[in-house]
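All protein chains but one are shown at their positions in the complex.
Going by the order they are written in, the chains are A and B; count residues from 1 in each one.
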Amino acid sequence: MGSHSHGHHSDVTLRVNGKPRTLTVDHRRVLLDVLRDDLDLPGAKKGCDHGQCGACTVLVDGRRVNSCLLLAVCLDGCDITTVEGLAGDGEEPHPLQRAFLERDGFQCGYCTPGQICSALGAVAEAEAGHPSHVTDPALPSGRPVPLDRDEIRERLSGNLCRCGAYPRIVEAVEDVIR
Amino acid sequence: MPEPATAPGAPAERREGRLKVTGSARYAAEHPSPGRLQAWPVPAAVARGRVTRIDTAAALDLPGVVTVLTPDDAPRLAESDDATLAVLQDARVPHRGWFVALVVAESLEAARDGAAAVHVAYAAEEHDVTLTETHPAGYVPEQANGGYPAVREQGDPEAAFASSETRVDVRYRVPPLHNHPMEPHTTTAHWEDGRLTVHTSSQGSGVVRAVLAQLFELDEERITVHAEHVGGGFGSKGTPRPDVVLAVMAALRTGRPVTVALPRRFLPAVVGHRAPTLHRLRLGAAPDGRLTSLLHEVTTHTSHVKEFVEQAATPARVMYAAASSRTAHRVVPLDVPTPSWMRAPGEAPGMYALESAMDELAAELGMDPVDLRVANEPETEPDSGKPFSSRHLVECLREGARRFDWDRRDPRPRTWAEGDLLIGTGVAAATYPVMMWPSKASARALPDGTFLVRINAADIGTGSRTVLAQIAADVLEVPLERVRIEVGSTELPAASLAGGSSGTASWGWPVHEACTRLAALLGDRSGPLPGQGLATEADTAGRADADSPYARHAFGAHFAEVAVDTVTGETRVRRLLGVYAAGRILNARTARSQFVGGMVMGLGMALTEGSTVDAAFGDFTESDLASYHVPAHADVPDIEAHWVDEDDPHLNPMGSKGIGEIGIVGTAAAIGNAAHHATGVRFRELPLTPDRILTGLTGR
Partner (left out) sequence: MKPFAYVRPGSVEEATDAYASRPGARYLGGGTNLVDLMKLGVERPAALIDVSRLPLDAVEELPDGSVRVGATVRNSDLAAHPLVRDRYPALSQALLAGASGQLRNAATTGGNLLQRTRCPYFQDLSKPCNKREPGSGCGALEGVHRDHAVLGHSDHCVATHPSDMAVALAALDARVELHGPEGTRSVPAAGFHRLPGDHPERDTEIEPGELITAVVLPARPAGLPSAYRKARDRASYAFALASVAAVVEVTDGVVAYAGLAFGGVAHRPWRARRAEEALLGAAPTVAAFEHAVDLELTAARPLRDNAYKVPLARGLALDVLARLTASARA
C-alpha cells in the first residue's frame, strides 16, 4: 500500500506542478476537485464531471487524462501538471499558450486550459509514435506520426469547445509543432 | 505597415486572454471563499404532479451534510416576472427535472451523496409532452419572443399561393436544442453584514441583481453581483437561473458562502432550451422566380411555468419581397421544461426552414439559388415597409459565390461522387436584427496618463473588454495600452445584458460618448490633472432604445460543401464559408471568431445536435455531453468568415451591428441544401444523422 488509508480517507502525496503536496483525501474525491478546491488551482475546469468534454484535462506523469474521473487516492506519488504549471517559473507563457493568444484560439476561455494540456499531450503521443483514428494504417509502427490538420483535429476531439474556436485552436497547435 | 491597435477594426488581442490561457481567469465557482459550502439540487422524478412528502432524515445523517432545503422550509420568495425562479416555493412539479430540494454540505461529495439520500414521494399526474401541429391545446399567442406580433398577414396569401405558377408546400422539423455552454450555470453567494455578494456565470449581472432584489425583497444597494469571466452562455445565461436563487437561499440559511454549480445533466431541464419547431412553408412564385406568396407557419411548445414562443416565422418578415404573405406562430403548452433563448432564437430555426424552402423553390423553378434570392430582394422591409438602414445581402451572396467558386457548380443533384461519398454544395442567406439597449459608462483620465473606462458589460467570450477599450482608445486618440477597462460587476455603471447580439452597440455607445466628453474636457484644459483625475459619464437611455424610422438588420450568406457517405449515412462538412454585412467590424480578430463560432454551432444544428422529449418520462433523453453531440474538433473543417464593408449612419456612433448570432443563422440550411445537392434527397428534419440519411437514401 502506497498510501495510508483510514476508513474512507487516505493520505496521499501528489507532485503538482513540481511541488509535493500531501493531503488527506476523501476516497470519493477526484483529482479535479482536489486541484480546484483544495489546492486553489482552478485552471482545470469542470465542464461535465463525467469525461465527456475534456475541460478538466491535465497531465499525469506526462500523459493527458480527464482529471474528473481520476480518484485522487489512486494517484499517490504521481506527477501532475496543470495549465498553471506550463510556463514553469518564468513570466513568459508557454509557446502554445502564446499561440492560443495570437490565433485567438478561444473565446469564453472555459475549455482553454483543457485544450492546451490536451494538445501538449497529443503532440507528445504523436512524437512517441502513437497512431490515431485517422492515421494511415500502412504507416510503419513505432515512428513519430506527422501531425497534419486532420490528425490534430482527431487527436483533440476529446476537448469540446462550444464557442467554436476549433479552427483557430488547430492553427495554434500547428504554430508550435512547426 | 501594421495598423495601430486603436484603429477601428484592428485585430487587438483579447485583454483577458493571458489570464485565460494560463488558467488564472477565475469563473463563478473559483473565487477563494473560506468556509464555503457546496450544494447539490434534487430534481423531480415525475413529469407532472405534486411532492407529497420529502424525507431528509437520511441525508441529514450523512457526515458533512449541513442542511437540506425543501419546499416546506426554504426561504419564501417574493413574486418575480420569471416563474422558473420560484424554486422550492410549493409542492407543484411542473416538469421532470424541476428542483424539489437542495442539499448543502461541507464538500461536493457529501452534497451529492446527500442528494441521493433525500427521499421524495410524489402524487404523479398524467402528463403530455408531445408536440404536434394539430395539438388541441395549441393557441395563437399575443406575441412571440422579442415582442413580435404572433401573426402578420399581407394581401391574400392563401389565394395568391393557390394561383401561383410554381409552388412549394413543405414541412420542416427542428428538434429541441441545448445551449450547453462549457461552464455549467454556477453561483457562489455570500451574506455578510446584511450585504449579499454573488459571483455568478451570467450574461448580465445587472439583471441578476434586479431579480434577486425582487425575489428577496432587498434594496439593490445591498447586493453586488460579479460575473467577471463567464464560460459561455449562448442565451441560457441571459436571465438568472435557479442556481442563483438556490445559492442565495442556502447562504441565507447557513450564514456561510455557498456554491451551487449545476451538474451538466441537470441543465437541459432548468436553463432553457431551444424549443422544437414544426414549420410549414408555402412559397408561390412566378416563372421569373419572384415570390407571389410566402406563408411560414410555426408550431412550437412552451411549458406550463411560463410562456415562451420561439419567433421562428419572423425572419420571413424581413427577407424577401412577396406580394402576399402570412407569418404565424402557434404554441402548445406541455409538461416540458421551459424553453428560452438559444443563440439566434427565431432566426436560427426560422431561417433553416425558409432558406431550405427557397432552395426547394429554386429547384422547382430550375433557377440558381443565389439568383432566386437576388430576384426577391425587397426595396423596403417587406412587413413594415420601412427603408433599410443598410442591406447588402446581394453583395454577401455574390462575394460568397465568388469565393466559393459557386459558378463552377453543376446544379444537378447527385452528380458528384468520390467512391462511396456523394458531394454537394449549398447556399443559404442569413439575417439578424440590430438590437440596442440603454447603458451607462464612465471614463476617467488619470494623472499618470492612463484612462479608466468602467461599464457593467459582460464578456462571455465575445471580447467585449477588448473592443470597448478599442472604442475608447480610438475616441481618446491614445494607445490602447493606456486604456484600462472594468466590466462584469454591478459595482460599475449599469449596462444591458449580453444578448440579442446587442453588446457592442449598447455598451460601445456610452463608452464612445463618455470618452468623447472626456476628450473635450481634456482639450479645454492645460496643466496637470487633479489627483483623482477627470471623469465623465454617459447614459444612452431614451436614445439607444428609441424607435428607428429604419429597418435595421445584419445580413449574410453561407456556403457549404458536404460529403455524404452512402455506406454509413455519415454526413460531414468539407467546406464552410460565410460572408457578412454587419456594419463596421470593430475588431477583425475577435469578430472572425464570433462568426466562425456561430457557423460551428450551425454545423452542429445541421448534423449532430438533437434532443428528444421522452414521451413516457417527460424529460430530454440526451441530457449529457456524451449523448447530446455538440460538434467536436473532427467535425469542423477550416471555416472562412469574410465581411463586406458597410457604412451605416443610422445605428450608433461606431456604426456597428451585432455579430454574435448571425453566424448560426442559415448555416444549417446551407448544409441541408448541400446534402440535397449531394444525394438528390430532401431531408426536412434535423439533425442529419446517419439514421435519417440512410433511411432517406434507401427510401428513394
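Just so it is clear, a contact is a pair of C-beta atoms (placed from the backbone, for glycine too) under 8 Å apart; a residue touches a chain by one contact, two chains touch by 3 or more.
Just so it is clear, the model here is predicted, and its values are computed rather than measured.
Of A:Arg28, A:Arg98 or A:Arg149, it is A:Arg28 that touches the chain left out of the display.
Looking at B:Ala137, B:Ala159 or B:Ala626, the residue that reaches the missing chain in the full complex is B:Ala626.
For subunit B, the residues touching the absent chain in the complete assembly are 43, 45, 63, 109, 112-113, 116, 420, 566-570, 572, 607-608, 612, 614-617, 621-623, 626-627, 629, 631-635, 689-691, 694-695, 698.
In the full complex, subunit A contacts the hidden chain through residues 1-3, 5, 7-8, 10, 26-28, 30, 49-51, 54, 57, 63-66, 69-71, 73-74, 118, 121-122, 125, 128-133, 135, 137, 141-142, 153-159.
Throughout what follows, only the chains that are shown with their structure count from here on.
Centroid to centroid, with C-alpha atoms defining each point, subunit A and subunit B lie 29 Å apart. Partner subunit A is touched in their complex by these residues of subunit B: 13-14, 16-27, 29-30, 32, 107-109, 113, 179-184, 229-232, 234, 261, 263-264, 460-463, 589-590, 592-594, 596-601, 624-626, 630-634, 636-639.
Residues of subunit A that touch subunit B in their complex: 26, 28-29, 33, 36-37, 40-50, 52-53, 55, 82-84, 86-87, 93, 97-98, 100-102, 104, 106-113, 116, 134, 149-150, 152-154, 156-170.
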